[in-house]
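Reviewing the structure listed below.
The complex is shown incomplete by one protein chain, all other protein chains being positioned as in the whole.
As written, the chains take the letters A and B, and residue 1 is the first residue of each chain.
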Amino acid sequence: MHQTGDKLIKWLLMALAFTALTSLLLIAIFIFKEGVPFIARVGFKDFLLSSDWQPQAGHFGIYPMIVASLLVTLGAMLVGAPLGIACAVFLNEFVPKHVTRIIKPTIELLAGIPSVVYGFIGVVVVAPLIRSQFGGPGLSMLCASLILGVMVLPTIISISTDVLASVPNAFREGALALGATRWQSVHMVILKAGRSGIVAAVILGMGRAIGETMAVIMVAGNTPQIPHSVLDSVCTLTAKIAIEMGSATGAHRQALFAIGVVLFIMIMMFNSIAMMAIKKRFAGK
Amino acid sequence: MRIPPRNTQALAVALLGGATGLTLAILVFVIVFILGKGLPVLSLGFLLDNPQEMGKAGGIFPTLVGTLILPLAAIIIALPAGVGTAVYLSEYTVENPATRIIRFGTDCLAGIPSIIFGLFGFIFFVTTLKMGWCILSGALTLAIMVLPTIIRTSEEAIKAVPASYREVSCSLGATRWETVLKVVLPNALPGIVTGVMLSIGRCIGETAAVIFTAGASLRLPHSVFDSTRTMAVHFYILAREGISNENAFGTAAVLILSVLLVNSVSYWMMHRFISRRTK
Partner (left out) sequence: MKFSIICIAVGACLSLMVCGCGRHAGTSLTVAGSTAFQPFAEKLAEQFMAKRPDVNITVQGGGSALGIQSARSGAAQIGMADLVELPPEASELLGVTVARDGIAIIVNPENTLTNLSLEQIRGIFQGAIQNWKEAGGSDQPIRVVSREAGSGTRASFETIIGGITLARKAIIQDSNGTIRETVANDRDAVGYLSHGLLNAKVKAIRADGVECTENEIVAGRYKLVRPVFLLSQPPSAGAVKDFIDYILSSEGQETIRRNGLLPAK
């Protein structure tokens, strides 16, 4: 009796376990169905490597958007990763536990603040500051990177802190017993032990940055050009889709789905590389 | 040149402390800025009145309702699937090609931008299944979106339950499912709650996926087949279209306060749970 019940439950759980995969496939099918024939028609090279985006004239080059997405994400990581990891290390290794117990939840609240609020602060505080201090339109790559960098902080901090906390205490005690200072024990032992987890934290942060749409639309200026400086307006892939989806018909709409395909593939590649890196580390152990 | 360890230690503490201070300062700034401008707008009327002229005047009651219902519905849909997946992966199977594919699928799903979820939800639920812009379309879309978060956090939490607990339970004659239900899940609950909390936060703050699937109707929804507007969407529209900065700040303040409330309650629950168990 128990045996069959348990078996039934096992099958049920297995079915549930495929929900995520099924959803992913559904999403892929629906996006690819619209986008791939379009890319085939326009031509791979003309779509990916042309800088000419004029849907009404039949030009669909998304090169500037690809560059912008990558640069904005990179910028966000330059802001977010060092700050986030430093914060996690400090909270976990240098501060008494009861203080961390107050500060960590406080920082996790940042994660709950909606992206549109960050975007709004970007528009009313950061962009005018950039415009008056450095010139240019203010709504720029710099503004987008700063806002996104702050937005990914909670993700990075929260996961990194958990990773560091999971490093066995024996590692710390061992290092300290050998006469290492706190900092030596951190960068020689603990960061190494937690490296794969921290990489995962940063990758998750990057995922959030590259996928963010509304905050970017608000602060990046959405100009489909290849930026010459960090003060130029840029348009990311996500922003392009969100801004034009409402007004797109026919080939233009398919082009936006094709951008979706590119985003999708970029993220798949990205994820695979990250997973491989993590796996390699574990294999090397 | 070698710097003495004591100095690097001091330097490291200063830099790391500085970074932490900066992070906290940003957090405080965001919250103080929004609350400072938003709290004066707040009143019982603002919360409980219907908006007028697209939100230029009046309150935000319907968006408050939308913000309560949409994440709740999404979690109700995503939680069984998410926790089920986590239990299956960690308790019912060993690493094999199937689990690797499931894990890969989950990881990829986690990386998909919300705008793509919005597009998919619009094409699949709203258009193909002819559900229209409604709470259910939005909730299903959001459920898929937060599924990886719930799976991941639940799996981590389940993995963190010591193997000896399971061994003891099994040696007492419990089946695997009984062990999961009575030993593993209760011990993993704080982790699962954290995942749910993160998910609710993400649903409350989500805009792109919600606009495309649940719509942006300002009317009070009567059922899950009605369109609704969440506070985040309302704030986005008010602020971006310049309809009313005052009401935008008011809405943002309520938005941030509700996030604070959700998180505080979750933390309180988690701690109560832990302390009761250790008694």
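Note that in this section a contact is a pair of C-beta atoms (placed from the backbone, for glycine too) under 8 Å apart; a residue touches a chain by one contact, two chains touch by 3 or more.
Keep in mind that what you see is a predicted model, and the values were worked out from it rather than measured.
The residue touching the chain not shown here, chosen from B:46, B:88 or B:133, is B:133.
Shown as candidates are A:35, A:149 or A:221; the residue that touches the absent chain is A:221. The residue from B:4, B:97, B:162 or B:242 that touches the chain not shown here is B:242.
Although one chain is not shown, part of chain A still touches it, namely residues 53-57, 123, 127-128, 131, 137-139, 217, 221-225, 232-233, 235, 242-250, 252-253. Contact residues of chain B toward the unshown chain are 53-54, 72-73, 76, 79-80, 126-127, 130, 132-133, 181-182, 185-186, 189, 215-219, 222-227, 240-243, 273, 276.
The rule is short, and it goes like this: only the chains that are shown with their structure count from here on.
The mean-CA centres of chain A and chain B are about 16 angstrom from one another, to the nearest whole unit.
Taken in their complex, chain A has these residues touching chain B: 2, 5-6, 9-10, 12-14, 16-21, 23-27, 30-31, 34, 82-84, 86-87, 89-91, 94, 103, 105-121, 123, 125, 150, 153, 157, 162, 180-184, 186-187, 204, 207, 210-214, 218, 238, 241-242, 245, 257, 260, 263-264, 267-268, 270-271, 275.
Against chain A, in their complex, chain B makes its touches with residues 5-6, 8-9, 12-13, 15-17, 19-20, 22-24, 26-27, 30-31, 33-34, 80-81, 84-85, 87-89, 92-93, 101-102, 104-120, 123-124, 128, 144, 147-148, 151, 156, 175-177, 198, 201, 204-208, 212, 232, 235-236, 239-240, 248, 252, 255-256, 259-260, 262-263, 267.
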